[in-house]
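Removed from the display is one protein chain of the complex; every other protein chain stays in position.
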Amino acid sequence: MESLLFRGIILGSIYTLASIGLSLQWGVLRNLNFSHGAAITFGAYIMWSAFNLAHFPYPLAFVLMIIFAFILGIAIEWLTVRPFFGKNDTNIFIGTVALSSILGQVYFLIFGGRQKFLEPMFDGVIKLGSLRATIHEIFTLVITFITLIIIWLVLNKTRIGLSIRAVSQDQVGAVLNGINTRKVYSTTLGVATILAGIAGVLLGPIYYVSPHMGEAPMVKAFIIVILGGLGSLPGTILAAFIVAFVEVFVGISIGVTWAPLSLFIIMVIILVFKPEGLLGVSSRKA
Amino acid sequence: MLTKSSNKMRPVYIVLVILLLLVPLIIRDDYLMHLIIMTCVWGIVATNWNLTLGYGGMFHIAQLTFFAVGGYASGIGAVTFGASPWLGLLIGGAAAMAASLVIGLPSLRVKGIYLILLTYAFHNGVSELVNHFRDYTGGSMGLLVPAFEAGSVSFVTHPSYYYYMVLPLLLFSIISTRLIEKSFIGKALMATRDSEVLASVSGINPYKYKLVTFITAAFISGIAGAFYASYLGVIGPEIFSFSLIVNGLGMIVIGGMGTLFGPIAGSFIITFFMEVFSSLEDFRPILVGAVIILALLYAPNGVVNYLGEMLAKIKSRKLPGQARESGE
Partner (left out) sequence: MLELNNIKVRLGEAEILKGINLSLRKGERIGIIGPNGHGKTTAMMTVSGLHKPHEGSIMFKGTQVSNLSPQKIVELGVILVPEGGHLFPDMTVYENLLLGGYPARASKHVKENLDLVFTLFPKLKVLSRKKANTLSGGERRMLAVGRGLMSSPALLMLDEPTLGLSPNLVEEMGLKLNEIGKMGTSVILADENMDLVSGFAERVYFLENGEIKLEGPTHEVLSNDYVKKTYLGIA
């Protein structure tokens, strides 16, 4: 039982990181990005390359991943969001879908279809009473916690963070206060992509790294941001853990193939009956 | 531009249909025929998708779900119950229709990103179901679906037979799109697409019309799915893959969203594009993705319209300032 709870918490942490960027992006752009999954994969591959090809030490590889992910996020915004923003939401969707397909294939060409194993920063297992946990799992918890604190600090204590919140609460008000909304859009996508990348890095040692590894977590991230209420960060975190626990407990008690089905059913029920989500404020703004 | 038509165009259409009927007599190459048949199959999916998406303003990805449901239904019918592929066409269409009710009833109440995500969830949900009931669906291996036969003649060796099966379906798709567009349903849908508020003020209940269109499009796509499964002889979980969504969207975007013949042009372009660049193999999805993004950026009314505009521009170079925007 403890081990199930623990697994749920670990999975919930990773899902939090995988989905919180989408939630931020929704807040600012009122749009979701279908290349988010490719961004998760991106993080894992950059980490793998820096670690296994360039033989950088883990912390340096991590920093490198963050820089590259930020650049990728800005590129995504520039290519598939900026040209259509405010004019054609459909094109943003199609554009990010197309970009996701391009990225997936680029990974395939560079790294091949074979799964790669991303080594964790810390190997080994520790025992906490009856609980057996890998150090990577503890590491995952710590990283998630630190990342969330940093995000909170950035959003509440920095100039750019304040402007991100301002844009997500009132676009016109933000513009009239001299905020460069374009900068906010690209920064937000940069930050969202970094968060996705971190999720990928943490997923790597648990699953394997492959060209489309990010797609399944992306689907779950979509479920999570809807469940939590689009744009609500506390809601997103809550929903990430709900989804993780459902997945773990349904998987154990009924069967592994039922887990995605039950998540899907939850999503349909939420979308049909409460599209604003658990903690969502603004309803059907789409 | 492409949607513009009148009675004057009728002879052109008749000639066009006759030409299409003559295609197998002109083209003797089996492989080329195969590409043309695939163009038709995807043309059906894209045309029906465009009916709901381009005209109806319902942004969803369920069209491929219907296609897959049609394929699997006919496959399961054949493998588990021994139904003939001919009956399979009907089973496929009916199953897709049933699926469109299950998906459409809740989904069409929401719009925008919620509709996209809900239909995406259903798409994945159906894929999970296929994975779950592997006894019937063959799991990751898929199902081997028998080919069409008439009497003792198997269609396998006669691509033109397949062509004569799929062409009417394609023509039917175009005609039904045209009919719906011209009917009050189409008018109501386009009014809703352009301004939901205005439409609801004038007493239009878009939900009903959306559902009718959705189901019609699903039925035809389901038949196309059944045809596809039997034609290729196999239906597997790849049918749910992300790249098919990308290709399908690409056909509509490249051909021109909300135009009658655009999606077919798009299907033709993408199908043949994949072939022409077959030596590039794994680079093709990248190229397709890039073409989609470029089309979105530079030819938002579709490549066909774009080329038309370019031509008009070249023709009227002496008259600057004209032909700058398409009428769509």
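List of remarks:
Each chain carries a letter (A and B) given by its place in the written order, and its residues are counted from 1.
We take it that contacts are C-beta pairs under 8 Å (C-beta built on N, C-alpha and C of every residue); 3 or more make two chains touch, one makes a residue touch a chain.
All figures in this text were calculated on a predicted structure; none of them were measured in a lab.
Although one chain is omitted from the display, it touches the following shown chains in the full assembly: A.
Check A:59, A:124 or A:178 against the missing chain and you find that the one touching it is A:178. Residue A:166 is the one among A:106, A:166 or A:266 that touches the chain not shown. In the full complex, the hidden chain is touched by chain A at residues 159, 162-163, 165-166, 169-170, 172-180, 281.
Here is the rule we go by: only the chains that are shown with their structure count from here on.
Averaged Cα coordinates give chain A a centre that lies 32 Å from the centre of chain B. Those residues of chain A whose C-beta lies close enough to touch chain B in the complex are 31-32, 79-80, 83-84, 88-91, 93-95, 97-102, 104-106, 108-109, 212, 215, 219, 222-223, 226, 230, 257-258, 260-261, 264-265, 267-268, 271-272, 275, 284, 286.
The part of chain B that touches chain A in the complex is made up of residues 59, 106-107, 109-114, 116-118, 120-122, 124-125, 128-129, 131-132, 242-243, 245-246, 249-250, 253, 257, 282-283, 285-286, 288-290, 292-293, 296-297, 300.
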